[in-house]
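Below you'll find the structure I mean.
Below, a portion of the complex is reproduced, with chain positions unchanged.
Every chain is named by a letter (A and B) in the order it is written, and numbering of its residues begins at 1.
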Amino acid sequence: MLFRSDNVTAVCDEVIAAILAENQGDAAPYGADDTTARLDAVFGEYFEAAVSVHPVATGIAANALALAAAMPSPGAAVCHRNAHVNTSESGAPEFFSGGGKLLMLDGGHGKLSAEAVDALVRAAAPERMQSAPPTAVTITQGTEAGTVYALEEIAAIASVCHRHGLVLHMDGARFENARAALGCSPAELSWRAGVDILSYGATKNGAMCADAVVIFSDRPHAAQLGRFMGQRRLRAGQVFSKMRYLSAQLLAMVRGGVAGRNAAHANAMAARLSKGLAAIGGVSLLHPTDMNEVFVSLPGNVREALARGGFPVRPRPDDPSAVRFVTAWNTAERDVDAFLAAASSLEKVA
Amino acid sequence: MLFRSDNVTAVCDEVIAAILAENQGDAAPYGADDTTARLDAVFGEYFEAAVSVHPVATGIAANALALAAAMPSPGAAVCHRNAHVNTSESGAPEFFSGGGKLLMLDGGHGKLSAEAVDALVRAAAPERMQSAPPTAVTITQGTEAGTVYALEEIAAIASVCHRHGLVLHMDGARFENARAALGCSPAELSWRAGVDILSYGATKNGAMCADAVVIFSDRPHAAQLGRFMGQRRLRAGQVFSKMRYLSAQLLAMVRGGVAGRNAAHANAMAARLSKGLAAIGGVSLLHPTDMNEVFVSLPGNVREALARGGFPVRPRPDDPSAVRFVTAWNTAERDVDAFLAAASSLEKVA
């Protein structure tokens, strides 16, 4: 279980406290409550921009609702071939958009390049009916390879997007981990870099069941994205009758720096783990450890050592020697060290 | 706010306790945790049948996923014109099924009759291509009119369904209120009456954000309904990474009689409210008060009296004199009595 993913964790104290504080008396349903009413303002302050915030219960719902708005039928969205929206959502973007299409690109360490996006969009000329017409680009920050786009990389993609009239969506399931890695503000990592609509992840970072679609309403390309978003969410089963309990989780994360602290801790634990593993003979990092995920290739003796130490590893289906370790807001330093000790135990013997 | 709906309530103590008890250590994500693993067995015992239980965050998600399974494109579902799936879900069944169609029937006090269903299905002969072919019937128990189908009424509809090879779905957002009203077992109100697939409502009855699709797997007409239900839920954003927190809510409701007690209390309060209102001059009940909803027509002086007493009423859009009052698991008897006192205050003066 250790380092399996950041979604195996319990809920952090601040979120539990917020839920319990919310559990007083009646409140209007479907988001008409006072807690939910504060979301736009609190997130607006957090992002230093006009935003509309739409709570959802899962990251897939956030991505799929955002893309459904950004690629209205018969539109298409450009993504990395290994993007979560393509590999791990069982067709959610296609489903939510009524048959939209993902147009995939390759790219090193999980990143799209602005050049590749530009070439694909140019090739799919609107007058060529055979191509589903791209209307959006979606990037994951931090990426599925555990790397983090630099702000300039995002801005370059955004520039291509907007030149072609496309919307830029960011899958921010680990937005806060990426932000902690870059040491930048929420604004810098989103709309200031050109992001129009964001899937903001809170669940992996310490919440119970709360993520959000955040629309930067004043962005020229975001103007239409919020139209009928209430109905869109409701028909998707993502308008909660007791909405306040989800809204309270979101507020607890962005208030008082909880989200940033949780993410920074997870990143630090991953750095410690990555550094320790890389020092073991035969171990190689598959991607830079930019945030809270470590992708490594482990030789047989290290895998055996870990298994003996009570840490069996789950190989990646496509490459048995490759493994992903994920740290979280509650990862204990002593667990990292115990894991590293186990991993290197056979090496020392040899 | 008083009597506005049963979804304005807070979460009951047993559910809060279950959530807090769950918040210990790590657990496998996406429903691979130990708590979720108990769902099928515990609900199986509760329903005295083989079941597969699929937690979702909203009743709309439960209905839409159940209907998507029961009316695979290009199928259609028969429903009451006032059914929640038709009037209050912003097209969720059409959306989840990829363009399925609802075929509507009228019927007194919110109920379909077996005869009307039979006639509609016969008229939509499979060889008439112009009609979307009915593959399911959906009924709401208790109904949108606050009434409760008798077991024989359900069995008669089920008989028509199955004779034509259709699936019977029950929208059980208030399943427990209906059950308390009938004094029957969960089995009697579901599969024994012929129900193949059930939207089981827990949120209105005291949970935080947990309902479930319950498939009665051994029913002949339910055999295919569960196929790929995992992927169906995941692509709909209804597979939660920290699933245990939803599963714990569901277990807390069916264990130890919580669900039944909460519902019975709500019903009792509605009966008290209904009886009190009916005794006021000029007030008439629009439907029998079978469970926890009271539909009344209020004369002007009663409306004015309520407003003076601090209880402004929200008229139904289609009939200004008609009002719905809903009681809940936490409705206080003293609040009912205060409300009744206010309602009759002008009458007494006159």
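Things to note:
Rule of thumb we're sticking to: contacts are C-beta pairs under 8 Å (C-beta built on N, C-alpha and C of every residue); 3 or more make two chains touch, one makes a residue touch a chain.
Note that this is a predicted model, so its numbers are computed, not measured.
Summary of assembly composition: all chains derive from one sequence, 2 are present in place, and the complete complex in the structure file consists of 4 copies.
One rule holds for everything that comes next: only the chains that are shown with their structure count from here on.
The centroid of the Cα atoms in subunit A and the matching centroid in subunit B are 34 Å apart. Chain contact summary for the complex, subunit B toward subunit A: residues 1-2, 4-5, 7-11, 16, 19-20, 23-30, 56-62, 64-65, 89-92, 95, 98, 203-204, 208-209, 231, 234-242, 245-246.
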